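Single-structure report; data block below.
What you see is the complex with one protein chain gone and the rest in place.
Showing chain A:
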Amino acid sequence: MNDVLAGRALTKRFGQTVALAGVDMAVRPGEAVAIMGPSGSGKSTLLHCLAGIMRPDAGEVRLEGTRIDDMGERRRSALRRTRFGFVFQFGQLLPELPADENVALPLMLGGVTRAEAVRRAREWFAPLGLGGMEARRPGELSGGQAQRAAIARALVTKPAVVFADEPTGALDQTTGHDTMRLLVEATKHNGASLIVVTHDPGVAGWCDRTVEVRDGVLLAAGARA
């Protein structure tokens, strides 16, 4: 099966510090991959390069066979908006908008009318256990509820790949467990691939396989038992 997303010989430096030293990494359609490693190992830099947030100094990134690392900021921005979804540790929901409009925002940015965008956004609430919370603002949601709203927002545009950076880092163990289950299930249910950056083996355990980054180098790759 062809890779949906592939990075080849990715290199990135910040001054004298080598964040990535020729990393190769590929993700198949519908696959969930965990990137693990200690702080400062380069795992977030790898995610940012694969997601088109950051350009590598060398190497290339291809999405469904099309090279994306040499695109201009405007095209990469459009790509992130339409083909990728993002879930972060905190702060990704706009505090001013109610939950349903937060989820609808990527659709509206893609040109969908507001009424249609909100209607499609609300379809995600009940399946993710957020029924009745559509009008609440992020500050009125618990941490777990806010992360579930973020998952809905990441998936509402039917992306090819969802990127999650420490998605349970701000949650307690039980809530984190539930959130990861929902994230993996919802992503797979929509046919999307998932790349999760984490330092928590419990989180990585939800994924199909785990890769480890240390000092900018991909050390090992292992499939879930």
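Here is the rule we use: a residue touches a chain if its C-beta (ideal position, glycine included) is under 8 Å from a C-beta of that chain, and two chains touch if they have at least 3 such contacts; residues count from 1.
As a working rule, contacts and distances are computed from a predicted model.
Taken from the listed names "Glycoside hydrolase superfamily", "Alkanesulfonate monooxygenase", "ABC3 transporter permease C-terminal domain-containing protein" or "Phenylacetate-CoA oxygenase subunit PaaC", the protein name that UniProt assigns to the chain not shown is "ABC3 transporter permease C-terminal domain-containing protein".
The omitted chain makes contact with just one of the residues A:L10, A:M54 or A:A149: A:M54. Summary of contacts with the chain left out: across A:A21, A:M71, A:L97 or A:V217, the touching residue is A:L97.
Only one of the listed residues, A:R13, A:R28, A:R120 or A:R137, touches the absent chain: A:R137. What chain A contributes to its contact with the hidden chain is residues 44, 48, 53-54, 74, 77-82, 84, 86, 88, 90-92, 94-97, 101, 105-106, 108-109, 113-114, 137-140.
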